[in-house]
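The structure under discussion appears below in the form of structure tokens.
Apart from one protein chain that is not included, each protein chain of the complex appears where it belongs.
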Amino acid sequence: MNVSVEFIMTGLFVFALAGFLGFETIRRVPRLLHTPLMALTNALSAISLVGSIVVLGGQFTAYTTILGFVAVIASTINVVGGFLITDKMLKMFKPREKPKPPEAAEAEAGS
Amino acid sequence: MNVSVEFIMTGLFVFALAGFLGFETIRRVPRLLHTPLMALTNALSAISLVGSIVVLGGQFTAYTTILGFVAVIASTINVVGGFLITDKMLKMFKPREKPKPPEAAEAEAGS
Amino acid sequence: MNTFLPLATGFFVNPDTDTLRYIVISLFYLVGAIGFVLSLKWMSDAKTARKGIFAGEIGFVLAIIGTLMLPVITTTGYIYIAIAVLIGAAIGVPLGLLVPMTAMPQRIALSHAFGALAAGLVGIAKYYDNQPDIGWFVMAVLGIEITLGALVFTGSLMAAGKLQEVKWLAQRPIVFPMQKTLNFAVLGLAAVMVVILAVDPSQVWAIPVIIVAGLVFGVLLIIPIGGADMPTVIALLNSYAGIAAALLGFVLENNLLIVAGALVGSSGAILSYIMCRAMNRSFRNVLFGAFGATEAEWGEQEAGSIRSASFDEAGDILKNSRLVVIVPGYGMAVAQAQHKVRELADTLEKEGVEVKYAIHPVAGRMPGHMNVLLAEANVPYEQLLDMEEINPEFPQVDVVLVLGANDVVNPAARHDQKSPIYGMPILDVDKAASVMVVKRSMRPGFAGVENELFFNEKTLMVFGDAKDVMGELITEISGNRDSINV
Partner (left out) sequence: MNTFLPLATGFFVNPDTDTLRYIVISLFYLVGAIGFVLSLKWMSDAKTARKGIFAGEIGFVLAIIGTLMLPVITTTGYIYIAIAVLIGAAIGVPLGLLVPMTAMPQRIALSHAFGALAAGLVGIAKYYDNQPDIGWFVMAVLGIEITLGALVFTGSLMAAGKLQEVKWLAQRPIVFPMQKTLNFAVLGLAAVMVVILAVDPSQVWAIPVIIVAGLVFGVLLIIPIGGADMPTVIALLNSYAGIAAALLGFVLENNLLIVAGALVGSSGAILSYIMCRAMNRSFRNVLFGAFGATEAEWGEQEAGSIRSASFDEAGDILKNSRLVVIVPGYGMAVAQAQHKVRELADTLEKEGVEVKYAIHPVAGRMPGHMNVLLAEANVPYEQLLDMEEINPEFPQVDVVLVLGANDVVNPAARHDQKSPIYGMPILDVDKAASVMVVKRSMRPGFAGVENELFFNEKTLMVFGDAKDVMGELITEISGNRDSINV
């Protein structure tokens, strides 16, 4: 397995640009959303799922297949769990509600 | 001259990322700096200087050498002129000065 | 074949003979990458954040479809993949839906461990599959990638354990002589192995050494770091995991991995930087400072008289104020008191008391921790004020209700140069007319330092579990009201 010099050099361009882009976007995320952001990047960092699928599906040797199997499970957990959690968190963020009629508010407070 | 599919596909990654990055950075440039920005991108778009140098320096045929010669001149004008103008403009932007002693201000107003 | 094979090798598709497939897969990856970029972009605004999740999901679906089109995958391979994905989803769904918000920091640390595990295993498999036919550069990248995967794996597990306050894991930083030397020796060992492999990729024995060294280093890295610094460490590990994914992209010649890895890497780096700055500390200090190890010295020092209040008294004071600011901290998370807090606020508002929340940037155990918990309890996010907004207002506040927060309101950070938290910006609650502190005991917070606020004559302590205290106060306040109404 040898990667061409060409790929490495263009890969560096891609890496540098994506790094800058990440920096520019993420430093504007408000504090409010830092926890959902962490959960989301968690899901995104499970992108090694792509590599895991190849290792498992390619069935190169019994040994690598086992490694791939574990890797696919581990990264799927992350993708699925990560997106679900981020979604669950974001659902909670609500802007101020319209003031409720007093009885409703009272009923809720007592519940 | 044939470009490999690999290059085109990675090139698209580079293009998309650089485009996003440009968008994210430039939309934050304040109005104050829009004219210097135009002058600067003018200089940057003279990057075809790189291609021009190859065409001229490679001396493939008399015909392409002439084209290259004109191209190098044209893009050098842009690079040199673009940076100089941007610099000249930016030098003018000054934050509020400390209030001058009245005589100095008067002398200037009269000049 | 020479050392530099055409790109196709890592990608498993030969662009010259199987051009169309190559192009289609690349386009799937390209659009997937754009999805990830948009996902983060939209996450930077509460209004578009949920669209961001959607973009990320689309990105993932495209990435997976593209990968499944690779010709290298065998028919039984597809079956195995389906099984593994189902198992993963079967674990992932409950992990996503059932974990309570209060356990979020641990949950996130844990999933870093999974991510690192996957990245590390893929790297290892790639090595065994291709050795010894590996160029020196790729081998070096692969070696680093495996090391990173291993250390993030154990490091994240340790961090999760410390955050979950697992019994057999010391919360306090553990320091011992020659610690740094040992750490660097272990990391150095891994580095030497990487060099050996780069020189001669057939030295198969070096891989297990790298793996073990990485795993051990992950543990050693976390041992001297106190629980309070875990969030910063988690963000750093997140960044490492991103870098590992990007390195894997170089090995697999996959730009999508590079993009996603770089995005995650910069996200983790920025978040840990933000946290460090909010605590006025350096990365070096977080990683090697053994912060909080010296608690004993601090525990004794100060003494003085404290005033404590019954629920009855406390309820009266709250009810009779005009403006109450609630300062939640880690204790609210532990007690899962966020719903009760909102109830208390509602009750007070019905009494005509204005209620605001003051959110310190590092209150709790992760950035935005308090925001998520209060959002869960339906507190509208406009009511949550950042430190910079609320600090100038404290002199006008009647009562500050400090709820399981400690370090973030410790005035020592302002003036005591010897204190380990000196220089960290804090909520200036001591500027308010009076302060009410709800916690279970006089024990210090996670930085392990005594809090002089508790001995301030303005301060009233209300001892008890945050949730219980909230319940009592609500009964007192609304109960009193009823008796008046009757």
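Letters are used for the chains, namely A, B and C, taken in the order the chains are written, and counting of residues starts over at 1 for each.
Throughout what follows, a contact is a pair of C-beta atoms (placed from the backbone, for glycine too) under 8 Å apart; a residue touches a chain by one contact, two chains touch by 3 or more.
Note that the structure is predicted; figures quoted are calculated from it, not measured.
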Hidden partner interface residues of subunit A, rising order: 4-6, 9-10, 12-13, 16-17, 20, 24
Sites on subunit B contacted by the missing partner chain, in the whole complex: 1-8, 11, 14-15, 18-19, 21-23, 25-61, 63-65, 67-97, 105-106, 108-109
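Just so we're on the same page, only the chains that are shown with their structure count from here on.
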Category of the chain touch graph - line, ring, star, complete, other: complete
Chain at maximum distance from subunit B, centres defined as averaged CA atoms: C
Chain centre separation (subunit A, subunit C; CA means) in Å: 13
Residues of subunit C whose C-beta touches two or more other chains: 6-7, 33, 37, 41, 255, 259
Shared-contact residues (touching 2 or more other chains) in subunit A: 6-7, 11, 14, 18, 21, 25
